[in-house]
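Have a look at this one.
With one protein chain withheld, the remaining protein chains of the complex are depicted in position.
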Amino acid sequence: MAKKALSIIATAYRATLEEQDDTIVWLTHALKGAGAELDVLLRGNAVNYAVKGQDASGLAFGERRQTRPPRIDEDVAKLIPKGVKVFIVEDDLRERGLERGDLIAGVEPIGRGQLPRLLGQYEQVWHW
Amino acid sequence: MSRYLFIESLDPFESNDVQQLWELAAGLVRDGQQVTLFLVQNGVLGARQHPRSERLIELAALGVEILADEFSLRERGIRVERLVRGVKPAPLDVVVDLLAEGHKALWH
Partner (left out) sequence: MAERKTLTFAIMDAPYESARSTTALRLIDLAVRRGHNVNVFAYEGAVSVPFAKQTPHPNAVHGRDVAEEDHPNPKDWVQGVMEEAARRGGKVDWVQCGLCVDERGVVESIPGTRRGSPADFWKFVQESDNTLVIPTR
């Protein structure tokens, strides 16, 4: 049976403008395309990745303009119809002044106290 | 019972998030799992006795095995006698051995 992994994303907005993607959200899509069995847990500052309406457009250096800014909330949302569960730590949301109404549809809030049980469901746990 | 290896490279002075990892370790142990917390790099700065050491002492008392990379300790001049109670120095080989034994490993 294929190993199942929980990919915990905690670091947020690291080089996302240069990369035009979050490299771990991107990697998750690529791994899923390669047949991976994995789910995502957003924690720490990365809970902000599920916030609706992020807009990184408009970056320009001289006449060189960025035409494809990252659209991280959309990229996270697109994981869900691919069968990737996207969990999000409720306590981290609250500490950052976020409410469920701020978030894209389909993410699954989970309390910090439930994390041990969640981790127990996966053979591999990766922290990014 | 699952066996976990948490490798902590961050220190509690610069990063609030270290506390979260310690709490997760405690939660896993309370849930009946086994956790080894291996401090490496600046993570060992939190292993020298300091005014807020109690949480690490509590973790060790709860049953989290807390080890500190000998090389990282020596690199920072942290002497064994100054370590927080319950933290033991260990070679980095331990991480490789626990990986080989199949511990679920998470680097922070």
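Just so it is clear, A and B label the chains in written order, and each chain counts residues from 1 on its own.
Note that in this section contacts are C-beta pairs under 8 Å (C-beta built on N, C-alpha and C of every residue); 3 or more make two chains touch, one makes a residue touch a chain.
From a predicted model like this one, the values you see are computed outputs, not experimental measurements.
So one chain is hidden, and I want to know which residue out of A:L27, A:A56, A:I80 or A:L98 touches that hidden chain in the complete assembly.
A:L27
Can you name the residues of chain B that touch the chain not displayed here?
7, 9, 40-42, 71, 92-93, 95-97, 99-100, 102-103, 105, 107
Taking the full complex into account, what residues of chain A touch the chain not shown?
The list for chain A reads 2-3, 5, 11, 14-15, 23-24, 27, 30-31, 33-36, 124, 126-128.
Everything below uses one rule, namely that only the chains that are shown with their structure count from here on.
Any idea how many Å lie between the Cα centroids of chain A and chain B?
27
Which residues of chain B touch chain A in the complex?
Contact set of chain B toward chain A: 2, 4, 17, 20, 23-24, 27-28, 30-31, 33, 104-108.
Given the complex with chain B, which residues does chain A contribute to the contact?
8, 10, 43-44, 112-113, 115-117, 119-120, 122-127
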